[in-house]
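In this view, the complex is presented without one of its protein chains, the others remaining in place.
And then chain A:
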Amino acid sequence: MNKRYITHASSRLPVRELTEDERKLLRKNFSPLAARRLTSLSLILGDLTKDAPASPDDEWIFASSYGGSISLEQYLRSFPNPSPLHFQNSIQPGPIDLVNVARQQPARQLIPLIGAENLLGEALLTALISPVDTMHLIGGEEHTNWAADHQLGSQTTYGFYLRLSTAPQNTIGELTFEPNTPPPSPLSTEDAIPLLDARKPLAFTLPERGVIRLQWS
């Protein structure tokens, strides 16, 4: 349980919102029909995972505090005539469901986690206790004005992806769990992304339980 190897890592640093040019570029990862339904977070997740091999026996973890905020806000705005399209896209875990449906990529399991300060640490622990050989840990947020203005959504737009394996081949780093270790300083998911992007060592506290460390080869 205590170790997984990182075979692929990619991230997109936090910005307030994607520009139209950025969205246009990211849409090229999908067919035009599929791309029309994808909001910023789905476009980012699609881009981060486009070069990572996946199989139907793999498990996916989707870590996001707010999920598909843009579809959610569009659905809220559609009342009193609720939009069926925005409704189905707003249901957690819509952003990653849409990507995998567009790719017709079945999976053993998708575990969508929601959380605040410990979200990334809990997601890494979830990967460590999975019995399958390959885990895809993916996450991120997307900004929308109404939700962000009322602290009901993310202030920024970003994403990250780690492909984790039990096999020590073609590795670029490793993930370990150390029970009963003194905790490092707290690290939010958003603060962790630049460190992940720069391949810096990371440590996440799981209160009273231990520390999860992410180190690069």
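As a working rule, a contact is a pair of C-beta atoms (placed from the backbone, for glycine too) under 8 Å apart; a residue touches a chain by one contact, two chains touch by 3 or more; residues count from 1.
Keep in mind that, in the parts below, contacts and distances are computed from a predicted model.
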item	value
Undisplayed chain, where the name is taken from the UniProt record, one of "Beta-ketoacyl synthase C-terminal domain-containing protein", "Malonate transporter subunit MadM", "Cu-processing system permease protein" or "Pyruvate ferredoxin oxidoreductase gamma subunit"	"Beta-ketoacyl synthase C-terminal domain-containing protein"
Among A:100, A:134, A:157 or A:189, residue touching the chain not depicted	A:100
Touching residues (missing chain, whole complex) on chain A	1, 60, 65-66, 72, 75-77, 79-84, 87-94, 97-98, 100-101, 103-116, 118, 122, 125-126, 129-131, 146, 150-152, 206-209
